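First up is the structure itself, then whatever we jot down about it.
Here the complex is missing one protein chain, while the rest keep their positions.
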Amino acid sequence: IEEALIYETGRPDVTGVDLADVDDTELHLGGLERSDAPNLPGMSEPEAVRHYVRLSQKNYAIDTGLYPLGSCTMKHNPRLNEKVARLPGFGDVHPLQPVSTVQGALELIDLVANGLKELTGMPAVAMSPKAGAHGELCGMMAIKAALEARGDARSVVLVPESAHGTNPATAALLGYEVASIPAREDGTVDVAAVKERLSPEVAGIMLTNPNTCGLFERDIIEIADAVHAAGAYFYCDGANLNAILGRVRPGDLGIDAMHINLHKTFSTPHGGGGPGAGPVVLSEALAPFAPLPWVVSGKDGFDLIEHAGQAGAAKPFGRMTAFHGQMGMFVRAAAWMLSHGADGMRQAAEDAVLSANYIRACLKDVMSLPFGDRPCMHEVLFDDQFLNGSGVTTLDFAKAMIDEGYHPMTMYFPLVVHGALLIEPTESESKASLDLFIATLRDLAMAAKRGDTERFAGAPWYAPRRRLDETRAARQPVLRWTPQAPSEPEPKRDAAE
Amino acid sequence: IEEALIYETGRPDVTGVDLADVDDTELHLGGLERSDAPNLPGMSEPEAVRHYVRLSQKNYAIDTGLYPLGSCTMKHNPRLNEKVARLPGFGDVHPLQPVSTVQGALELIDLVANGLKELTGMPAVAMSPKAGAHGELCGMMAIKAALEARGDARSVVLVPESAHGTNPATAALLGYEVASIPAREDGTVDVAAVKERLSPEVAGIMLTNPNTCGLFERDIIEIADAVHAAGAYFYCDGANLNAILGRVRPGDLGIDAMHINLHKTFSTPHGGGGPGAGPVVLSEALAPFAPLPWVVSGKDGFDLIEHAGQAGAAKPFGRMTAFHGQMGMFVRAAAWMLSHGADGMRQAAEDAVLSANYIRACLKDVMSLPFGDRPCMHEVLFDDQFLNGSGVTTLDFAKAMIDEGYHPMTMYFPLVVHGALLIEPTESESKASLDLFIATLRDLAMAAKRGDTERFAGAPWYAPRRRLDETRAARQPVLRWTPQAPSEPEPKRDAAE
Amino acid sequence: MRYLPLSDADREAMFARIGVDGIDDLFADVPRAAWRDALVDLPRAKSELEVERLLSRMAGKNVAAGSVPFFVGAGAYRHHVPASVDHLIQRSEFLTSYTPYQPEITQGTLQMLFEFQTQVAELTGMEVANASMYDGSTGTGEAVLMAHRLTRREKAVLAGNLHPQYRAVVENLAHMGGHEVVTLPPVPVGEDDVMALIDDDTSCVVVQTPDVFGHLVDLRPIAEKAHAHGALLIAVFTEAVSLGLVESPGAMGADIVVGEGQSIGNGLNFGGPYVGLFATRSKFVRQMPGRLAGQTVDAEGRRGFVLTLSTREQHIRREKATSNICTNSGLCALAFSIHMTLLGAEGLKRLARINHANAVKLAKALAAVPGVELLNHAYFNEFTIRVSKAAANVVEALAEKGVLGGVPVTRLFRQNGHDDLVIVAATEINTDDDRAAYAAALQEVLA
Partner (left out) sequence: MRYLPLSDADREAMFARIGVDGIDDLFADVPRAAWRDALVDLPRAKSELEVERLLSRMAGKNVAAGSVPFFVGAGAYRHHVPASVDHLIQRSEFLTSYTPYQPEITQGTLQMLFEFQTQVAELTGMEVANASMYDGSTGTGEAVLMAHRLTRREKAVLAGNLHPQYRAVVENLAHMGGHEVVTLPPVPVGEDDVMALIDDDTSCVVVQTPDVFGHLVDLRPIAEKAHAHGALLIAVFTEAVSLGLVESPGAMGADIVVGEGQSIGNGLNFGGPYVGLFATRSKFVRQMPGRLAGQTVDAEGRRGFVLTLSTREQHIRREKATSNICTNSGLCALAFSIHMTLLGAEGLKRLARINHANAVKLAKALAAVPGVELLNHAYFNEFTIRVSKAAANVVEALAEKGVLGGVPVTRLFRQNGHDDLVIVAATEINTDDDRAAYAAALQEVLA
């Protein structure tokens, strides 16, 4: 069933909100009254509710099925967390209320901060970054600030080929030159290459661990030592912290800064792309440069440090965002931490790793492992070698999964592997669910090898939409509804994948 | 995608609820400890959430589309009402807390009671009945009690042919003999027949107004007068109050008792079959016999009358249920009443009537009206004459609507019309929504007349299930899962409709 | 008005299409004498903000159970309901769907009901259960009528310790239908003589366990005697959690088991909506009231579910129906079923154990207060205490001290003069602090 756009069914003169009458006598707008009538369609409440319910039915979600999107960590989102985030004492509190009226909010932030520090073995944490990439930016700013504070401006940041795209983008935002580090045959960072590229110009290295191939960087301590010996800092992308939570503490590995995706490891819901939250843990060396604001605890309760003048000996490098960070996400993460506890968090990491390895073990004979048959962490990476000669591409394979009722895994990432298929089951799946997923993938792999190309090339057949023409979208961008543009594009144009 | 039963995926030793440990030292059970292990499968929370989300996706709902189920009144359910019903002061209050601690709850009940009295023009209301049929029972009990109080036991209740099945069933529960009243050619009750059957043995009449053919009983005042003249009482089935809300007060028509379906007229959600709520308004004559309990208001606040000994001059006939009625539904109904106000409620009734007549006007040339082309109230009744000779039955026609994305209308009810199709759009549909529905029905009616029988006989084709074998379900009842029974019935058996 | 999609322009266009001048033409059948031109005497429409504010203020006048140490039971119990339960029942597709008359597009509700029926049968130790009743009390009334139909006798015997509001419901239904009910007086210390009343005219004997005072009752001798006289045993419970720990009525010989399911998945809601559980033996199923979901196949042979055996029901049988019931408690049954699925047998058992342990601890703490006597020997999570002052005043005084300490027996049994008795319930929500606060407050009140 098709769902029209609000611009096709709503009307600017309709409203689904009843508001009191207001007398028009007095305006104090300095003559700046709005002159145009914006085209903002309104709807009665029944129409609006139905529109959004029907739109929602066109979405796949972790609540509707396994969502094996590698590196994105789609795990169960407990509803308790949604409930507590909506307590008026958390959800209905203004960031600039007097500190005396928000002691519980500051306590909550402190609780999460302490949890993150304990879990990572790091002495400090900056809570305000709004998402993972924002946390990266924050961590790299702390590094830059620390270098500048010692009068040692440097110009290069080392980033492995397999890194998330946010890593080089972040370094570039800060004016750093990005030097790429190749991967070894086994999918991990080449220590020798790192050492070779280290120089007095290198500000730091940005490394993901467990890395984006789903492997733990065995030589990480050696790398950290080399980086430190070169006077540089070690930034760790914490997107995959969920694999080692409670078992390995990044602080014990020599890391100087690491962002933590609360919407991955701590299960705050992704919401179709956000909001996230990206607190950054910092080493002793970087802690003094943490950005404003932060929470301190004293004998009279909690207080907020919002200005450099209040910061004492610290030298905050500045501010990442207005206000205090993603409070709504902190509450959810706090509920997740408290619910799991030290024991449950460790078990969650172990189950995530176990499940990924189980998939690896059950699929290795029909799919292909780029780095051989060795244990992975929380996600397992296949390449497209098993599709060679079948006429089926990685993309086709993934789209065919949709017809079987599954969201595809991450494709074509990391770039170091040809036709990558990165599967992350998380700790939230039952064995029965994993077994069904495995059986489906085996069946698909076999079908591909049999040369059943039509099933793949045309997929998905049974989704709300057949394959969409992304090229057309980029070449002839239609980024908003306009009354001029025909609301129905010409029919029957083949997808150009 | 198929969804297994909890009995096929859950296990009794799994739990999705964490509970504290408890020491096993002391039991005070008098030796009555449970000896068997009940087969109650458990699931972790992620599994359970997914199970129920996926089950829900197999349901049609008013939030997903027009639901024209005549006499069932599927209108918009505002989410504000769900929110306020969950306020701890309403949702988390025990029915036997001291009255001093529930003054707001009693005030709420009083607010709804006053609203119902004002809207119906009746002097009293019994709030405790749990649903429409329960309200009917309550109203008829009040009639029986009033008759007994004057020493005038009577044995017959008059019920029109077109009545809801609950009416005769209710009369029979109270030991009354049911005498059926035929309908006139125009679909309304035959006044002459009523007068003819009135006698000193007649306790009362049960009449629906607007009636189940969607028509207002023009002679209702004459009927009421005749009933009263015969010493009998007039029970009105209030299922269709939504058509006349704020325009006609049943109290002005001579009615003695009428139940009100809060889940119809006042939009408390149906929830897949309940809970409902069925308060009963009562005339001066019946008011003294209202059942326990009720709320009274005094200078020290509100109080509850829960025992006959507290009832003063009143002679409550007894008790319909434990506690005080469907509080959760009262809160929702209160929110609906307050939101609409006197003006909005009247407008809602008018829009419901207007929309039904609009459908009538737009479909009368392709479908058939059993009682000619005259205005209807909030629902429009078609018969199957327009399908004559097409090979398409009323059932087929309705099932074909499913493939067009609509829930079918009420079928084969009322019984007075052959192959009845009863359509109630309610006030919640936009004109665009009505127009699309009308166009779809026109298209279907035309297809049926063209003899496109396969489309109909096989329908639905695009639902979670093809047509289900109800005969088999009744002849070989399987009413629960059992480990012995094969969980998959033998395949490929044709539906026997 | 935010809920009404039609604009005035829409209305005019629709009048024109219908061929009338305005709305009054469509109400032409209404006798002029009954026309009401003015608005009814109620306030005009309010914004969402105003409505929420007004009702929040009203709600604020009540003492929410969760805001104080809370020990009120006697037919409704405060348990912790997982947040996912309330989330799931609010999904549009469950919340705003009707009775599943069109099974092809309501398999969600139907499969859930089939699962619910199985859970209820297993919980009660019976063979088959229906898709729910309004609540425990009306279910008990229906059970008695069902026993009359099955035995073709018209005399029900009610134990004295049946919840008095349940008793009132049964008596009312029986009297109004012309049947006989024999009832014993309540016995707070728990020695009931219901067996003596069973004779060859008895259709059924109705016994509650745990009873209204909290006593656990061994149903086996009662079942034996009832069956010997050709009568049926109807077992009633108001605390479904008890079945996680206490012998099931089915195992003790009950023929019909009926009870309140509110404890699992449902909040207190000041008394409603709740969910009546109703189970019986397979051989009695065609006399069972209420809706039933059953398994069948679709035209392609796939398993599916439908409402079935509707030949028992009013919309088919009219005056010959087993009951006049139309609506059930579908959404409350869903909440029950989800919570039960989260618990599982193991979780339910542990929950029941915690409830019992908390009751035992509470009983000890209160019995240690001077002027308090514990009446119960065998109990689950509820018991009765005798206090040295008028119970109603004691409960009121406790409330003033911020403790909701239970139900004075006089609230339930007006005429019986047990005015020094309080029924006290303990569940998993009570903490050590709650119990200490209760004992301390009670000591002060009784001092």
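All chains are identified by letter, namely A, B and C, in their written order; residue positions are counted from 1 within each chain.
Convention: a contact is a pair of C-beta atoms (placed from the backbone, for glycine too) under 8 Å apart; a residue touches a chain by one contact, two chains touch by 3 or more.
All of these numbers come straight from a predicted model, not from anything done at the bench.
Novice: Taking the complete complex into account, tell me which visible chains touch the one left out.
Specialist: Output: missing chain touches A, B, C.
Novice: Can you work out which residue in A:269, A:288, A:370 or A:419 touches the chain that's missing from view?
Specialist: A:269
Novice: Hey, which chain C residues sit against the chain that's not shown?
Specialist: These residues touch the chain not displayed: 2, 47-49, 52, 80, 82-83, 87, 90-92, 342, 428-429.
Novice: Pick out the residues on chain B that sit against the missing chain.
Specialist: 13-20, 43-47, 49, 53, 78-80, 82-83
Following the convention adopted for this analysis, only the chains that are shown with their structure count from here on.
Novice: By CA centroid distance, what chain is farthest from chain C?
Specialist: Checked the centroid distances; the maximum from chain C is A.
Novice: Just give me the whole-number Å value for how far the CA centre of chain A lies from that of chain C.
Specialist: 46
Novice: What is the distance in Å between the mean C-alpha positions of chain A and chain B?
Specialist: 47
Novice: Using CA atom averages as chain centres, what separation in Å is found between chain B and chain C?
Specialist: Whole-Å distance between the two chain centres: 19.
Novice: By the touch rule stated above, which residues of chain C touch at least two different other chains?
Specialist: Expected reply: 1-5, 45-46, 48, 82, 84, 86-87, 92.
Novice: Multi-chain contacts only, two chains or more: what residues does chain B have there?
Specialist: Only 45, 49, 53, 57, 63-64, 76, 78, 339, 428-430, 433 qualify.
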